[in-house]
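Have a look at this one before I ask anything.
What you see is the complex with one protein chain gone and the rest in place.
And then subunit A:
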Amino acid sequence: MASLDRVKVLVLGDSGVGKSSLVHLLCQNQVLGNPSWTVGCSVDVRVHDYKEGTPEEKTFYIELWDVGGSVGGASSVKSTRAVFFNSVNGIILVHDLTNKKSSQNLYRWSLEAVNRDLVPSGVLVTNGDYDREQFADNQIPLLVIGTKLDQIHEAKRNEVLTRIAFLAEDFNAEEINLDCTNPRYLAAGSSNAVKLSRFFDKVIEKRYFIRDGNQIPGFPERKRFGGGTLKNLHYD
């Protein structure tokens, strides 16, 4: 049945920011009624029309891999998590607008996903000394989403949004701020929906339409245990 091509997008962020609610909203257009702790990784699928409205319109499956956990967890958890970071085509970084630490931790999350070969040992990157060079040759499209917008007081909104704008610039990514319990933020035609659509289009483009020689950009297969590589078995 899956005659469509597939694309894999990671959804990363601290626990409690609302990744599960976000993924549910994106894939099922409904608000998640009873969010609970995510153990391991939960996946959901969104059917996306690439280049909607144009003659080249094509439908793709976008797999959203919601990886749970905290960025400062035990190294055994990190090693297990790393198995989900194989051949990723796009990353959505989720943070909580009411919790500054969750946005600071996004740097560590992105490093963990990008540098999968190095076992992350608490590399603390603070706002000021963030090293953009590490992202200079990064080819994976990023999107920054801030949740719980409704819980920010009107007065503090500007300050928070400015800070987030800097954050998104650091990642060279678009940013969306919304409230996962209210579907109107992603209503068709709104600027958020357009940004989202553009992001998914970019991911699909990078995966299927831009070829560098004969190599499709993405992650090279990780070499583990000094020997064989892990084959990805797909059931199509």
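In the analysis below, a contact is a pair of C-beta atoms (placed from the backbone, for glycine too) under 8 Å apart; a residue touches a chain by one contact, two chains touch by 3 or more; residues count from 1.
Here is the rule we use: contacts and distances are computed from a predicted model.
Novice: Refer to UniProt and select, among "Golgi pH regulator", "Sodium/hydrogen exchanger", "Glucosidase 2 subunit beta" or "Cornichon", the name of the complex member that is left out.
Specialist: So, among "Golgi pH regulator", "Sodium/hydrogen exchanger", "Glucosidase 2 subunit beta" or "Cornichon", the name matching the hidden chain's UniProt entry is "Golgi pH regulator".
Novice: Determine and list the subunit A residues touching the chain excluded from the picture.
Specialist: 1-2, 6, 14-16, 27-28, 37, 39-47, 61, 63, 65, 70-72, 74-77, 79-80, 83-84, 96, 98-101, 105, 224-225, 230, 232-236
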